[in-house]
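For reference, the structure is listed below as structure tokens.
One protein chain is absent from this view; the other protein chains keep their places.
Then we have chain A:
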Amino acid sequence: MSTFLGMPTAPPRSPYGTGHLRGDRTFPEAAHDELRNEQLRRNLGRATRTIRTKRLDVTGELPDWEQLRDAGSAIKTDTMNRLPELLEQLERKVTERGGTVHWARDGVEANEIVTRLIRATGSSDVIKVKSMATQEIGLNEHLEAAGITPYETDLAELIVQLADDRPSHILVPAIHRNRDEIRQIFLDEIPGVDPDLDNVPAHLAAAARAYLREKFMTTRVAVSGANFGIAETGTLAVVESEGNGRMCLTLPDTLITVMGIEKVLPRHQDLEVFLQLLPRSSTGERMNPYTSMWTGVTPGDGPQDFHLVLLDNGRTAALADAIGREALNCIRCSACLNVCPVYERAGGHAYGSTYPGPIGAVLTPQLAGMHAAKNDPNSSLPYASSLCGACFDACPVKIDIPSMLVELRHQHTEQSGTTAEKLAMKAAAAVMSRPTLFTAAQKAASLGRAVGGRDGTVPRLPAPFGGWSDSRDLAAPPKQSFRAWLSSAEGAETMRAAAEEGAGRTADTPEEDR
């Protein structure tokens, strides 16, 4: 046996093949199918447009919205800069107040911890509060394999679970379903549901309510995530709209909270910033209907056995990346999804991860890696963006997602060895760094006019440009480049005449309309 005392190894990513941080095909492949789903396109278009408008209304009305964003960004950056000490403080405070803290390196460990804790209660059922962290680690599947039945209690998560489907949006997991589909899912899957159930939203909600009430009243264990964990006090917080979370957080004997380690906040007062940023950015509401906060165990009130599972699952690996760590500032509001033109067309499933949309495209590769296997689907995620920048503008904590996407693309090409694309890029750079070669290439391009059709457009391009000509014409190259024109007699004469006019203009009209 030998002991190696070398460089510390890089922190591990989420283990390959576990949880839901990787799809089974690349983004363009998945998008190919999703784009053909007209229902999905309509639902997404309508839903994202509605939320976008609401968000703009409630963020625009705050005179200090930009300062709030700055404050949110600063608090999160400070948090990430001293994450270890804050987590230890959180552990201390939770423990002092009668809770038990568990540390999970990855999803596998977290699943085992939660399963063990549920088994210890003797219950074979568990009710769940909507939680991204438990989606990420595939807790439900793990529990089912262990003979424990998880019941999602968030209405949209319930729809997704009953349909044996996967969420497609962080905040609105069933955004891809319409009311007719939901009615059918309820008729098929809810035991004892009224066979005459129609598609009126209030009736659908009532059917779910009747089903869930029985679960709330009879299940003794609940699993939740957490929006925030306050290091200073050991307080956990969940914000939600339906009150079903509140039921889970207060009625059972045992509460198990799985929280990603990046959700910690230093001070209780920091909530003043985030409880303004989060609801306005996510649902477009001034305040969410239910905010539940609890600190350890309160004798005689609420769950008497409280466990906090702190989940890493690749977060320390992201933290180790000077640029990538900014993704950990995300508060899961989903504003970036709602403004993203790519998400709006392709939908959440195309990303293959629990975290879709712009933030998913930067967070997923960092948590789970993008070179874990040959043609890792995660390596296509940083390219699933036109870099339009709408996400950056919408982000309540000012995460510069476009810059992170460019950075991840760079990391991808750096780790990809020699590819045809890299050779082409090298060749292009070689030509473009020598003006004489560049000029020669321009002349060659203008010869391309020969391939143009009678209307002056190039109808069909070879690979890898074929995708372009499927839906767009390309103008045939011009007879002359700009530089060729400029150095021609015609160019010189045109510029001389313009300069002459300019000289006259400056003489009698000094910059008239400032």
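Just so we're on the same page, a contact is a pair of C-beta atoms (placed from the backbone, for glycine too) under 8 Å apart; a residue touches a chain by one contact, two chains touch by 3 or more; residues count from 1.
Going forward, contacts and distances are computed from a predicted model.
The subunit not displayed here is recorded in UniProt as "(Fe-S)-binding protein", chosen from "RNA polymerase sigma factor", "(Fe-S)-binding protein", "Acetolactate synthase small subunit" or "Insulinase family protein". Only one residue in the set A:17, A:60, A:289 or A:502 touches the chain that does not appear here, and it is A:502. In the full complex, chain A touches the omitted chain through residues 27-28, 31-32, 35, 41, 341-342, 345-346, 382-390, 392-393, 403, 406, 409-413, 421-422, 425-426, 428-429, 432-435, 438, 441-442, 445, 455-457, 464-465, 467-468, 470-475, 477-478, 480-483, 485-486, 491, 494-495, 498-499, 501-503, 505-506, 511-514.
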